[in-house]
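Written below as C-alpha cells is the structure these notes are about.
Moving on, here comes chain A:
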Amino acid sequence: MLETVVVPLLKIAVLLNAVLVAVTFLVLMERKVIAWAQSRLGPMRVGPYGILQAIADPIKLILKEDITPAKADKYVFTLAPIMSLVPALVVFAVVPFGPDPLYYVSDINVGLLFIISVTSIGVYGIILGGWASNSKYPLLASLRASAQLISYEIAVTMTLVSVILTTGTLSLVGIVEAQREGGLWFAFVQPVALMLVFIGGLAETNRAPFDLPEAETELTGGFHTEYSGMRFSLFFLAEYANMIVISAIVVIMFFGGWLAPFPNVPALAFLGFLPPWVWFIGKIFLFLYVFIWIRATLPRYRYDQLMGLGWKVLIPIAIGNLVVTGILKVAF
Partner candidate 1 sequence: MTLEAPRTSTTQFDTDELVINMGPQHPSTHGVLRVVLKLDGERVIDADCVIGYIHRGIEKLSENRDWTQIILLTDRMDYVAAATNNLGYCQTVEKLMQIEVPRRARYLRTVLAELQRIASHCLWLGTHAMDIGAMTVLLYAFREREFVLDLFEEFCGARLTYNAMRIGGLPLDIPPGWDKKVLSFCELMEGKLNDYEMLLTNNRIWLKRTRDVGVIGAEEAIGLGLCGPPLRGSGVPRDLRKDEPYAAYDEMEFNVPLGTRGDTYDRYLIRMDEFRESIRIIRQAVEGLPEGPIMGKVPRLIKPPAGETYHAIESPKGELGYFIVSDGKSTNPYRFRVRPPSFCNLQGLKRLVTGHLVADVVALIGTIDIVLGEVDR
Partner candidate 2 sequence: MADETKSQSQESGQGGADTPPDASARPAADPKKPAAAAAKPAAAAKPRPKPKPKAPPEPPKAPEDQAPPEGAELPATVTAVQDGVSGAVQQVSFWVGDWTIIVSAERLLDVMRFLKADAATLFDYCSDVTAADWPPREKRFDVVYCLYSTRLRHRLRVKVRVDEKDPVESVTALWPAADWLEREVYDQFGINIVNHPDLRRILMPEQWQGYPQRKDYPLEGPGELLMESPQDWLRVRNIADEAGAVADADAEIEIE
C-alpha cells in the first residue's frame, strides 16, 4: 500500500509543484536572458533583481478577468487549454531525474513511446483553442499549428528511432544506462540525430524561429488571441512545460541524463560530487538557455518555408540517418 500508492502520489505531488514552479522561473529566466541579450535589464522592480517577478506574474494572471467571447464554443474553449497543459505535465511521469527509483515516478519499458504519443495530444489543445475562439486569426494559427506539429512530429520520431536502434530499449532509464555503459554520450554517436531532434523540438514547442502559430507580429498572438486570465496562463504553462520536456528528452537521449560529463574519464571523476539530479536539471536549463538564446537572435520562418524545411530537409535526413544507423548496427 505504502509502496504502491502513497509514495508515488507523494512523488507526483512534489514533481508537479516542482515543474510548475520551474515554469514560472523559466519565464523569468527568459525575460532576463532576452533582456541581457538586448542590452536591457529586464524585470527589476519585484524583489531583488526582479526575482519575485516569477511569483507576481502567475498571481496577476490568476486575478485577471477571464473572458469568454460571446460567439465562442464555450465548452471547447474551456477544454482547449486544459488539453494543452495536461499532456505536458503527464510526460514527467516517465522522466528519470536520477538512477534509482526515488528519482522517477515510474520507469515503464515503453517510456519514449509514451512521451511521443502523449506530447502529440498537446497539439489538440492548440487546434481546438483556435477553432473554438471563432475568430479569424486564431483559426489561421490553429491551421498552421496542426500542419506544423504533424510534420515535425514525423521527423522527430523518425530520428528517435535511430537512437532506439543503438540502445535497443525504449526505457528512458535504459537509454541513460546505455550511455553510461558505453562511456560516451549519444551526442557524439548520433550528432545528426541530435540536431534533428533539437530543431524539431523547437518547432514542436512553437518556439522561435518556428513560432508561427503564435506569431505575434503576424497573427496578433495566434491561437491564444482570444484567451485571457487563467485560461491563457494554462496555454502559457503548457508551452514552457513543453520546452522543459523537449530539453529533458534531448538531455536524456543525447547528453547522458543525470550522468556527469565523460563518466569514463578518471580525471573527471571528481565531477561526481554533485548529485545526479543536479546534473540533470543543470543540463536541462542549459538547453532552455539555448532555446531563449535562439529566440533572441533569429527572425521567424515563413509558413511555407517551415513546411519545406520539415518535409524536404528534415524528414529525408532523418530517414537517411535511420538507414545509416541500421547499416552500421548490422555491420558492427
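Keep this in mind: a contact is a pair of C-beta atoms (placed from the backbone, for glycine too) under 8 Å apart; a residue touches a chain by one contact, two chains touch by 3 or more; residues count from 1.
Selection rule: all candidates are chains of the complex that A comes from, given by their letters.
Because the structure is predicted, anything quoted here is derived from the model rather than measured.
Student: Given that every candidate in 1 or 2 is part of this complex, which one actually touches chain A?
Tutor: 1
Student: Of all residues in chain A, which touch candidate 1 in the complex?
Tutor: Residues in contact with candidate 1: 34, 37-40, 136-137, 140, 144, 208-209, 211-212, 215-220, 296-305.
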